[in-house]
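All protein chains but one are shown in place.
All chains are identified by letter, namely A and B, in their written order; residue positions are counted from 1 within each chain.
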Amino acid sequence: MALLRLPDGAPRTPAIVISLLVVALAVVVAVAAPWLGLPDPDAMEAIPYQPPNARHWFGTDNFGRDVLSRIVWGTRLALIVAVVSSLASSILGIVLGSISGYFGGWVDGVMSRTFDVFLLIPTFFLVLLIVALFGQGLQYTMIAIALTTWPRSARIMRSQVLSLKSRVYVQSSRAAGASHPWVLTRHVVPNGLAPIVTDGTILMGFAILTEAGLSFLGLGDQNAVSWGRMIFEGQRQLRIAPWLSIFPGLALLLLVAALNLLGDGLNQAMNPQLRRQSIRARGKPPVDLGPPKAEDAGAPILDVRGLKMEYRLPKGAIRAVDGVDFTLPRGGSLGVVGESGCGKSSLGAALLQVMAPNAVYTAGDVSVAGRPILKDGQVVRAGSRDAVMDIRWTRVSIIFQSAMNALNPVLTVRQQLMEAYRLHRPAEDEAAAVARIEALFDLIGIPHRRMTAYPHELSGGMRQRVMIALSLLHEPDLVIADEPTTALDVLIQDQILGEIDALRRRLGLGLILISHDMGAVAETCDRVAVMYAGEIVEIAPTSVIFGDPRHPYTRALMGALPTVTGPKRPLETLAGEPFTPTGDIVGCRFAPRCAMATDRCRAEAPAPVAVAADHLARCHYARDDARIPA
Amino acid sequence: MRLRRYVLLRILQLVPVTLVVIVLNFLLIHLAPGDISIILAGETPDPAYLQHVREMYGLDRPFLEQLWRYLVQVGSGDLGMSFRSRQPVFDEIIDRIPATLLLVGTAMGLSVVVGTWIGARIARRPGSAVDSLVSAGAVMLFSVPVFWFGLMLILLFSVQVPILPAMGMSSLDGPREGIGRVLDVAHHLVLPVLSLMTVSVGQYIRIARTSVAEVMGESYITTVRAIGFPDRRIVQHYALRNALLPVVTVLGLQLGLILTGAVLTETVFSWPGLGRLIYEAILARDTPVIMGAFIAMSVTVAIASLATDLVYAALDPRVTL
Partner (left out) sequence: MKRIGVLMAATLVTVAATAGAQQAPATLVVPQTGEPRTLSPNFASDPHAFGPGSNVYSHLVAMDWGIVKGTAAYGDLAKSWETSADTKIITFKLHENAKFHDGKPVTAHDVKFTYDTIIRKKYPSLAVLKSVKEIRVPDDHTLVIELVEPEVGFVPMLAQISNWTAKIYPKHLWEGQDGFETGPHVNAPIGSGPFKFVRWERGQPVELEANADYFRPRTAVDRLVYRAVPDVNVARAEFDAGRLQFLPYDYAPPLAEVAALQRDPRVKVVFTPSHFSRDMQLNLARPPLDNPLVRQAIAHSIDRDAMNRLAFAGLWTPSAYASIESQKDWINRDAKFPAFDRARAEQLLDQAGLPRREGGWRFAITVAPPNFVDCKSMMEVAVQQMRAVGINARLEQFDQATWFSRVSQKNFDINCYFTRYGPDPDAYREHFATGGGRNFMSYQDKELDEIALKASMISDKAERQKIYKRIQEIVVRDIPYINLMNEQKTTIIRAGWSGFNVEESGFDTSYTWFGYYSVKPPGRS
């Protein structure tokens, strides 16, 4: 076990470390049993029924045998069963799984069906039958375990081989004329082994438990010292010598748990997806500002000051929103544009406090209609609930990127709208809710009968319309639309955008449109904010942004704007990688990609420069007309 | 109509499983040392019955014909006679099913409820100390040898502090009907159910945790959060419902393990179910019963896996039939 190299990046969590230690200890103890200076496990020399004491740490049994010594020797049996049966099972599985996966076609069809069938045979009952027919013996136990568990590794191997065999080196070996078995043993199998080893550890635990269960039924090997048999024998002495049952059980539990935790840990290590979930960041404590103030009718619908939010990752923090300021008047509309990863979607989520669990605020104030929901990076609480709860959906709603994922797949559209409606208007009856939903469907042009559909039964455009209907459910003052059209084809995109724009004007909605599509923003918004590396690098009325961009990045974006005649040029025409805001940042974030960067740019971070009253740009040279190409 | 075809198709898939199990059984009988007719008849002293068995299974015929006869015999539900009770094995098994069903059903039901509840709770704070602890605890739980745990429960609750009965399904002089009977059986059910639950509750905790955590990361959960649903309601109402799907899948896959646990639990607690029958049959070398039980258990597990698929299909509208 000690030889088992942890896969790169495997977390050395306490669980894994402890279980490795336990398993290593078991191996050492099993191998070194004869030299540990313990009494002979079979010697009946001590006084029987001694409770644990200094001479006999785990006491003695009814024959005066040392329990500790028996447990130590029992480790041997446990490990033999574990290793032999899981090895036999894995080898069988590897061979059959590789063949099945490698040859594919009908071979695979027949073989993988066979795996499924064998997997359904309950191991223990087969073991019982074999023992009943053939007699008691360790070999039968191990054969039966291998016979019913091999399909596990066969399945794993099969899928590994399936994915591996398409890889280049396998293909090229075949092309070079290598034989099937050679390719299998040389290239395919070694590369697919890792998950088998992981599963093998769990299988070992299973084998040990199976043997113990059998011994407990009195059907194990009679001459070997087995933990299960010790418990079986101890059962009779349970009242006067409970230690006879307790200690072997603990040993069993310890080793099996260690194997399982190890397998589990390795699994997580090799499956990064499982790992990522386990990060949750803790931000500043919430702040209670007392009962909500009366609303200030004159205040802008949204006011954001110095908002900072970061994602906590194992490698460090990413400052996805890093000091954003802007104000949106009632009925106003703001476009937020930038490359993917610039923080614009994070900003949208941060406004409504619906970020990922590993995101935290570090600074900033956000108020909606004059009422604070974030103060100095602390979530504002009003009484027992977060202040944001009062504005979610009733004042501010949000349309997410992909409506496929943004709608619950196991509920119908109607159920979802209904629940959302009644959440905020619990007093109203179902009829009122239906009336409202139908009115909204009319508004955005969805036939009423589609209400009872599940999201997956709708087309992409339909789903996006449902999302819009959902966002309008409670007549909010502000809708944040986060890439509402990305997943749709171009025709539908225009249609949806047009609808949003029309609705906004008709209903007097405020709108924040988050998009990487400059064209869309140009048509819909009064003002545009350009984001780069977590910061707003330029903000100005739409006409100014398009007519007189002052930040080099904005200008680069303009260059990527599709023209009416030509094809859309991708943003990638901008040289270099987008900047990831982590650690200490020196200088301008755009400097590494900026064609006009100076030493000052690389040394000193630029503050927003007021080009005009409503035009800010985060560039040292924003007002330096000479540096702005015509 | 499509549903019916799907169900039919899945039921047809039971056939190969049953076939493999019966053939395996047959091969084992032939590989085992000793007289096949004695294995099939059990150690009965009656030479006439032995002769009858020989003829029934065609033991003097060619191997393949024997196999065919055996398949037909078992396929028609005739699992032979128990030599201990001289009753058909099939009836013996049927007789014991209610007790086992009560035990296994209660344990599984509680495991699902408790496991999912705990799993969902810790999933709200993934990565927290409580989460790590409970997750490791869950792994420990399914590493617990169930029979040992049963003994420890007996030690604690029947020997040290004798508050719970450690054996049987009812008190000797307990009420035989009505609510009294139900309470009596329930009282006897506590310890066996607790120990049988260790087999599965850990699994459910983990599965519920993983899938709730996964679901909580889905966009549609962000949507309902943005809509303003409180966290608790989101977990209970949305995440849990979606996270139940994997739990259902595991329910079917776990049955083999749970039935194994049931044999051991019934042995420890003298619960008069199928497990106990198998144990007694093994002690008495009542091979027809052991073989019958093996076939019955395999088929049960196969049916459970089928049922799982069907329930899954019913629960998840995305599964197109």
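As a convention for this text, contacts are C-beta pairs under 8 Å (C-beta built on N, C-alpha and C of every residue); 3 or more make two chains touch, one makes a residue touch a chain.
Because the structure is predicted, anything quoted here is derived from the model rather than measured.
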Self-check item: Selected residue (touches chain absent from view) among A:Arg55, A:Arg113 or A:Arg239
Solution: A:Arg239
Quiz item: Which residue from B:Gln13, B:Thr249, B:Ser270 or B:Thr300 sits in contact with the chain not drawn here?
Solution: B:Ser270
Quiz item: Pick from B:His30, B:Arg125 or B:Arg285: which residue touches the chain that isn't shown?
Solution: B:Arg285
Quiz prompt | Which of A:Met44, A:Ala439, A:Ala502 or A:Val586 contacts the chain that the document leaves out | solution = A:Met44
Quiz item: Which positions on subunit B touch the chain that was left off?
Solution: 43, 84-86, 95, 99, 154, 158-162, 165-168, 171-173, 268-270, 272, 276, 280, 282-285
Quiz prompt | Residue numbers in subunit A that touch the chain omitted from display | solution = 42-44, 48-49, 62-64, 135-136, 218, 222-223, 235-241
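In the analysis below, only the chains that are shown with their structure count from here on.
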Practice problem: Would you pull the subunit A residues touching subunit B in the complex into a rising list? | Solution: 13, 15, 113, 117-118, 120-126, 128-135, 205, 209, 212-213, 216-219, 228, 231, 235, 238-239, 242, 245-246, 248-249, 252-253, 256-257, 259-261, 264, 274, 277-280, 349, 352, 354, 356-357, 385, 389, 392-394, 397-398, 400-402, 405-410, 420, 423-424, 454, 456, 470
Quiz item: Which bits of subunit B are touching subunit A when the two form their complex?
Solution: 16-17, 20-21, 24-25, 28-29, 31-33, 39, 125-128, 131-132, 136, 139-140, 142-149, 151-152, 154-155, 159, 210, 213-214, 216-220, 222-230, 238, 241-242, 256-257, 259-260, 263-264, 267, 278-279, 281-283, 285, 287, 290-291, 293-294, 297-298, 301-302, 305, 315-318
